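Note that one protein chain of the assembly has been removed; the remaining protein chains are unaltered in position.
Right, chain A next:
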Amino acid sequence: AGAGGGGCPAGGNDFQWCFSQVKGAIDEDVAEADIISTVEFNYSGDLLATGDKGGRVVIFQREQENKSRPHSRGEYNVYSTFQSHEPEFDYLKSLEIEEKINKIRWLPQQNAAHFLLSTNDKTIKLWKISERDKRAEGYNLKDEDGRLRDPFRITALRVPILKPMDLMVEASPRRIFANAHTYHINSISVNSDHETYLSADDLRINLWHLEITDRSFNIVDIKPANMEELTEVITAAEFHPHQCNVFVYSSSKGTIRLCDMRSSALCDRHSKFFEEPEDPSSRSFFSEIISSISDVKFSHSGRYMMTRDYLSVKVWDLNMESRPVETHQVHEYLRSKLCSLYENDCIFDKFECCWNGSDSAIMTGSYNNFFRMFDRDTRRDVTLEASRESSKPRASLKPRKVCTGGKRKKDEISVDSLDFNKKILHTAWHPADNVIAVAATNNLYIFQDKIN
């Protein structure tokens, strides 16, 4: 991933987001298998991968600029679809293993083929996605339809020639990394050395080599000797974008630990410990739950990292462990509703967050199909909605506002009217351009900046 720069307009970060595309079924009845569970751009941004609860991966490819069809510039169309994971049954524990894709991470491209890692709760797979647009014809030993020819009937030899064919995109599993996790995998992260990657579950983090599937190294283990003493789990982990020996992992208690693999084989002792002191005036029984970090992402520069907890997004300077340098409120109006959100389990929703290419803006999701964007330079923030209503081609997105009390203005929506089933947990930002992908249950929305 490139550091900084990107395709941001020179005039600053005044985004004007417009609807570009929406993928997915329209009907109200959402099949559970169609619910999108992860969204990820590749390193160039030309490919956009989504994983769903049914274990499928759908990859979209950006159309090349075409003078004859100027309006389709930058559109994403289906490139490849494949079944990555199947439901499994663990016979020892009599438990089903969900096929839901928890995370997809692309590998940097090294040849014509594309590689990505996809994982469910227990197994990580390396997929190779390759194109085939030529076909050999004129074999000696077999007919055009594949039937073997009788060798005694061959009287002359010929050299097969390559002929063009319709583009076919094939996905094949090249590696399967299995049986290394007792608990549910929540994160995978490819190292900057492009040879290793980490996978994290609730209590352990393992280090893998992409070529070796029968062995992985456990680098973090927070499982207590006595499970009765368990009070904290790992919620997310990520490698530093440039320093291949550094990674971070976040916990359910709102802490982030930065570890250096050079210090010891087992990184149980952190190098840095990031925790914001709790504000005693806002303490409640839900304080710990809402402090639980659901996502951690390094900035492209590697200088900062961002964490998402239930109500806010925090930006941390890696050089300062005592508190974040920025805190952005996502939906503070929910603070008074925490009991209800606890009751209906929404308080356990895991929202993700992402940086833009130049690290000047951050984005995260909320409820009612709202998502929030924060401009770090201008300190402005905006709430936008991913909905079919505002889905006219190149229509500008209108900022939304939630009314927190008192008189509700026109166009505002009151907190009590929010739809908590419409949650945007997964969002992705193109690594260079101002193109964003927002997953709303079973629909994938793509928005572009008008200036772009």
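Just so we're on the same page, a contact is a pair of C-beta atoms (placed from the backbone, for glycine too) under 8 Å apart; a residue touches a chain by one contact, two chains touch by 3 or more; residues count from 1.
Going forward, contacts and distances are computed from a predicted model.
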Fill in the blank from the handout: Complex minus one chain; that chain's UniProt name from "Protein YIPF", "Transport inhibitor response 1 domain-containing protein", "Histidine-containing phosphotransfer protein" or "Cell division cycle associated 4" is "Cell division cycle associated 4"
Handout entry: Options A:170, A:268, A:343 or A:411, residue touching the unrepresented chain
Key = A:343
Fill in the blank from the handout: Among A:25, A:230 or A:325, contact with the omitted chain is made only by A:230
Completion exercise
Sole touch to the unshown chain from A:172, A:263 or A:421: residue A:421
Fill in the blank from the handout: Among A:215, A:269, A:283 or A:323, contact with the omitted chain is made only by A:283
Completion exercise
Residue list for chain A contacting the dropped chain reads 32, 35, 53, 93-98, 121, 183-184, 202-203, 227-228, 230-233, 235, 252, 280-286, 288-289, 292, 335-346, 348-349, 416-417, 419-421, 423
